[in-house]
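Note that one protein chain of the assembly has been removed; the remaining protein chains are unaltered in position.
Entry: chain A
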Amino acid sequence: MHNDNQPLIFELSTEGRIGYSLSELDVPAVDLGAILPSEFIRTEEAELPEVSELDIMRHYTALSRRNHGVDSGFYPLGSCTMKYNPKINEAIARFAGFANIHPLQDEATVQGALGLMYDLQEHLIEITGMDEVTLQPAAGAHGEWTALMMIRAFHEANGDFQRTKVLVPDSAHGTNPASATVAGFDTVTVKSDENGLVDLEDLRRLVGDDTAALMLTNPNTLGLFEEHILDIAAIVHEVGGKVYYDGANLNAVMSKARPGDMGFDCVHLNLHKTFTGPHGGGGPGSGPVGVKADLIPFLPKPVLVKTEEGYHFDYERPQSIGRVKPFYGNFGINVRAYAYIRSMGPDGLKTVTENAVINANYMMRRLEPYFDLPYNRHCKHEFVLSGSRQKKLGARTLDMAKRLLDFGYHPPTTYFPLNVEEGLMIEPTETESKETLDAFCDAMIQIAKEVEETPEVVQEAPHTTVIGRLDETRAARNPVLRYQKETVEV
């Protein structure tokens, strides 16, 4: 990585330089004062930079060299499915007929786009085993909330207004309880048992006629398949609740098990994980939701339908929860996911899952002698180690994660799920070769040895990055959230 500090773009600004090229105004240059009342005309300029095009390119190139992506190196960040982002997807999403079309154009002029969306829905219906899919949610969390709003509308349509509770296992991703709150529910936490799975006794105790839904991630965030899945669904269904599948981790089960066949009523997928939408440094994503028939009337508006005359958006949905997002979802990400599915085909998707699961189990077994493995059984796409053995020797999981940076790796997810002490959650994905996995395991093993022999090397890591450990307390105590030109006191 690049080692010099990179100034802020504002610090590179020089009055009088420009980095743009607009056509000359070809209509009369009427004085703005004649069009806008003076109180609407800005008097202070926004302090945007003034830089040439090469300055801009150098700045962002320098910044990119201070950043690690999947293309830079291995990125085994658990629960994030950091697989290769195919370049063909990027090319296709940039076709003018996909990138430069307006969402309010006459439907007759965008039949290609609607056809693609419809076919993607069809593919996702088959993959999830659901009856209908909406592509509207912008990301996983947005999909969770959309589905919970539908569940709420379903219960209310049945006159069931007392269902105020959503059950969430303690190992669930933070968005699950947060989405329940935004949808107006109270969250009830379900315990995990000694195998890291949902504690059926606890679940039985907690369900009742106030249960709106259970949100379940399967495989769960420990990378374990919920073996009692049918019992879990039955317990919740018996009291009239719905079961919700957090499908962010679909990479582990494609062609092996479908949420729709496991008794789930709805599911969201993260197309920016399993289906190769690039993470983009934190987004944009796409979080389609699949539902069973009894939830279809509540789908967000509009619903894409196929008729004899072609595809069109149906807005006549009296029981719909309404709009969840302007227009029709993150189309550009959906195009990428579609290109991926079409590149893989049925055999490809099955192999994806098998190889992802083999890779994870292989790493787990290679690392098992050196780290604690709290849940020792076949994992799915990821597994969670505990750094408690190393912690006793003075090096925390955080230190080991920082030490991995010196080896050129992005560390695993740390301190999650919450039910593992000093957790290290490793998800290799299927696009990594055995050589890469071996090299990473070797690095982990070396770090485990360092903790025993030279713990300070780990405690003081990283040693080779462009910057050392950052003072997060200072950032939070005295927040500086923007650049401000120093003002000269007069």
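Please note the rule applied: a residue touches a chain if its C-beta (ideal position, glycine included) is under 8 Å from a C-beta of that chain, and two chains touch if they have at least 3 such contacts; residues count from 1.
The criterion applied here is as follows: contacts and distances are computed from a predicted model.
Peer 1: From the list "Branched-chain amino acid transport system ATP-binding protein", "Probable glycine dehydrogenase (decarboxylating) subunit 1", "RiPP maturation radical SAM protein 1" or "Cytochrome b6-f complex iron-sulfur subunit", give the UniProt name belonging to the chain omitted from this structure.
Peer 2: Not shown, but named in UniProt as "Probable glycine dehydrogenase (decarboxylating) subunit 1".
Peer 1: Tell me which of A:85, A:171 or A:192 is the one touching the absent chain.
Peer 2: In the complete complex, the chain left out is touched by residue A:85.
Peer 1: Out of A:115, A:208, A:297 or A:374, which touches the unshown chain?
Peer 2: A:115
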